[in-house]
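Below is one structure, written out as structure tokens; the observations come after it.
As you look at this complex, bear in mind that one protein chain is not there, while each of the others sits in place.
The chains carry the letters A and B, assigned in the order they are written, with residues numbered from 1 in each.
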Amino acid sequence: MLERALLSPISGRGEQGPRQLARRRQLVAQNAPLVVAVVLVVGMLAIYIVLYAISLSAFPGTFEAASITDHAIPLSLAAVGQTMVILTRGIDLSVGGMMDLTNALAALKIQGGFLTEALWTVIILLIGAAGGLLNGLLVAFGRIQPILVTLGTLSIFQGLALWVLPSPGGHVATGYTSLFLNPNAPSALLWVILLGLAWVAFRRSRLGVQIFATGNDEQSARANSVPVIRTRLLVYVLGGTLAAGAGVALATTSTGGDATGGDVFTLSSIAAAVIGGVSLFGGRGSAVGAICGAFVLTVLIDILFFANVDPLFQPFFQGLFLVLAVGASTLVGRYLMRRR
Amino acid sequence: MSERDGTAVKGAELHKAYGGVLALDDATFSAAPGEVHALVGENGAGKSTMIKSLAGVIRPDRGRVLIGGEEVRLRSPQDALRRGVATVFQELTLLDRMTVAENLMFGREPRGVGRLIRRRDLPAAAEKVLTEHGVDSVDPGELVENLPLHQQQLVEIVRAVIQQPKVLILDEPTSALARREVEWLFGLVRRLRDEGTCVVFTSHRWSEVTDLADRITVFRNGTDVGTHDELSEEDAVSLMTRREVSTAYSQPEQGPERAVVLQAEDLAAPGLHGVALALHAGEILGIGGLEGQGQQELFHALFGLTPTTGQLEVRGKAKHLRSPRDAIRAGIAFIPQDRKSEGLLLSMAVRENLTLPILGQVAAAGVLRPSTERTTAEGMIEQLHIDARWPGQPVGTLSGGNQQKVLLGRWLLADSQILLLYDVTRGVDVATKQDLYSLIIELAGEGRGILFYSSDTDELAHLCHRVLVLREGQIAQELDGPGIPTEDIIGAAFKEETHA
Partner (left out) sequence: MSSTAETPPTPSRLRTTLNPDRRKIIYGFAAVVALFVLGDILKPGFATASGIQQVLQVSSFVGLVAAGQTFVILVGGIDLSVPWVLNAAAIVMIAQASGSNGQLWLGIVVALAIGLAFGVVNGLGIALLGVPAVVMTLGMNGIAQGLSLGVTHGLTCSGCTKPPPMTLVNLMTGKTGGIYTSLLIWLAVIALVTFVLSFTTFGRRVYAVGNSQRVSHLAGVNVKVVTVALYGLSGVFAAMAGVALAGFGGGATVGMGDPYLFQSIAAVVIGGTYILGGRGHYLGTVAGAIVLTTLVSVLLATNAPNYARDIVYGVVILVILLLYGRGRSEA
């Protein structure tokens, strides 16, 4: 009886062959949002190339590729930071404020020789980490909803940014900008690829797994020996650091510093993450998707330009696109779930 | 092992209060290596609280916890795990957005370059673990949220066992399991015991307790009231409740053949193929079969929760149910298995939970009439003897049995003539079960038609006038009662496999 119970109790799955296929299908279904995001990027780039070719009778070259990547970098960084936080079922509204602050600091301080520039880059990133730590402490120990914490710190960071740079001005040293900007080659693409690879490794680290667990269910994560509080703290620190990086990148890729230039990134970083398939309910998503989302949103602006859309109507099409893209992705996900 | 006092794990004089509620009140429990020790008691007696204290999930306000005879201060579940105590909690703790493999291998993933997890190797590693433990019905690549509850429970058990604990604690492990899986679990537990593991488990099914346990400890009102090697069900129940409760099943009367209230022909939905059934007024019609053979799908279909094809007649009128609202309007009520996530608005008042489907009746032109609503609710509280202090009490603070009554009361207020009861006694203690049985019989006696699914075959056998056994989404056999032999139901459920 014991033998029987142990050996053949509860069987009932198929053969090896079809199972391999089933597993592949399963992987696709489980990662449907990411797949949709990649399809979107490819589709958007195709549309862009066609429109470009039609209106300029030429194909886009390195310059265009460089321009798109340059513009996508700040949003990519911000969206990856946002993704980390969203994965723990949080949200970071202070991204915009942090980018204001770090953008202003970068425009004022990153100049005057390699050493000072490097030093200030580190300082700015540390400021981002500190801001993130403040968020994290309030969320983890203050037990206040992330959306409220970051609503408060958003205002604080915005104020600090205005204090640092009361009126637009300053600019990043030109030597430094070539780190990101290179009109002749999409060198910035290297940064993006590095960011993506870093994520792939991170996802496979202990902390990476713990972030997913925390966002999935706090109680269960605890029962699985996840240090939930520490994980939350680190996530906001990482998010703040990445937002600071985004602020520096923004200062580098734009002509001058502006203490309100980062504001739009609060919402667009969320949009990029969601287009990239990151679930706002936590525990599901990928920074690679968020980077795709950032590129989709960036290419969209170029597409609207080449489609001769009145710039005043631009927000209309951006909004429409956001709704349609996410709506479609939701429906595709549902379909894949049902088909199995 | 722990020669000092022969206990593997012990909670001594534990106290734990939640707000004003004393969950543990000077409770002591200890279990020895190489024994299977059952912890029994009514809902809310403090079993889970004791277990959580031993597992490091909560810290008792007072008292001592000993593992292997040594006093310990457990700060977290991993503290307990490190000392050899692995626990399967009553509320499952799987990460549902991750795969079975990720869950099973959590914290012990195969790692490669730079200590990074080799995600690709996860499913194979998990598959190996699962088959080693005799579970091959679960796909390791599947997301946990897509698994039926009983399979989640299997994964949870295996995950605890592979920690190779000295003490394995299982809090109501069988309430979600199918019969075969229970057998599997018992085999596993016995093997572990023979290897010297201490196994602690809780269950509300007495047959399981006597089957498996070497010793039994009874809890009542947050404290232990005795440990026994041998205990009859009657004695146990009177220990648990301090009152005499008959544990013999009351049987429904064999009503005269009455009108058909619900008739389905060729009903089909995902997981359900061509089901035909007729439910009569005054009848308790049981739905049996192995876990996951289309029972849930059938109930969902009859309540308008899934798109279905086929004909459905409710009290002689053809109906097409597109939503629960359609079903409710047709006089159908559904009481789901999981009252916490599907039945009740836990933080809202008993009164508000009772009147939710009949808001129109306690309002005029969309404006609520508080006094009408209150009297309506109070009437039902009285009728069903719901133990609520006042109608405004949040329903989440009631005991499980009383919550279940609120749910029934809701549909009685809505005057539902057809009750779909889906595993309503799951996790309910013996005494409360008896209350529910007599209530169900009474409701049927008043002429309602009741469709009754239970994962407990004994219940089906005793309570139902007829039982339809489902297999692979179809009705495999119809058994007439009341008083159907339990073996017949099991036999019908298994039939095909005994041939194979």
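Convention: a contact is a pair of C-beta atoms (placed from the backbone, for glycine too) under 8 Å apart; a residue touches a chain by one contact, two chains touch by 3 or more.
Just so it is clear, the model here is predicted, and its values are computed rather than measured.
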| item | value |
| --- | --- |
| Which displayed chains the hidden chain touches across the whole complex | A, B |
| Residue touching the undisplayed chain, where the options are B:A124, B:A259 or B:L359 | B:L359 |
| Residue among A:L21, A:L56, A:L148 or A:A185 that touches the chain left out of view | A:L148 |
| For chain A, residues in touch with the removed chain | 89-91, 93, 138-140, 142-149, 151-163, 166, 218, 232, 267, 270-271, 274, 280, 282, 310, 312-323, 326-327, 330-331, 334 |
| Sites on chain B contacted by the missing partner chain, in the whole complex | 20-23, 25, 44-46, 221-223, 303, 305, 323-325, 328-329, 334, 336, 341-348, 352, 356-357, 359-360, 363, 366-368, 370, 389-390, 392, 399, 410 |
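Quick note on the criterion: only the chains that are shown with their structure count from here on.
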| item | value |
| --- | --- |
| Residues on chain B engaged by chain A in the complex (per definition of touch) | 57, 76-78, 81, 89, 91-99, 102, 106-107, 109, 114-119, 123, 133-137, 139, 141-143, 154, 178, 180-181, 183-184, 186-188, 190-191 |
| Interfacial residue positions of chain A with respect to chain B in the complex | 1-2, 5-13, 23, 26-27, 30, 201, 204-206, 209, 212-213, 216-217, 219-225, 283-284 |
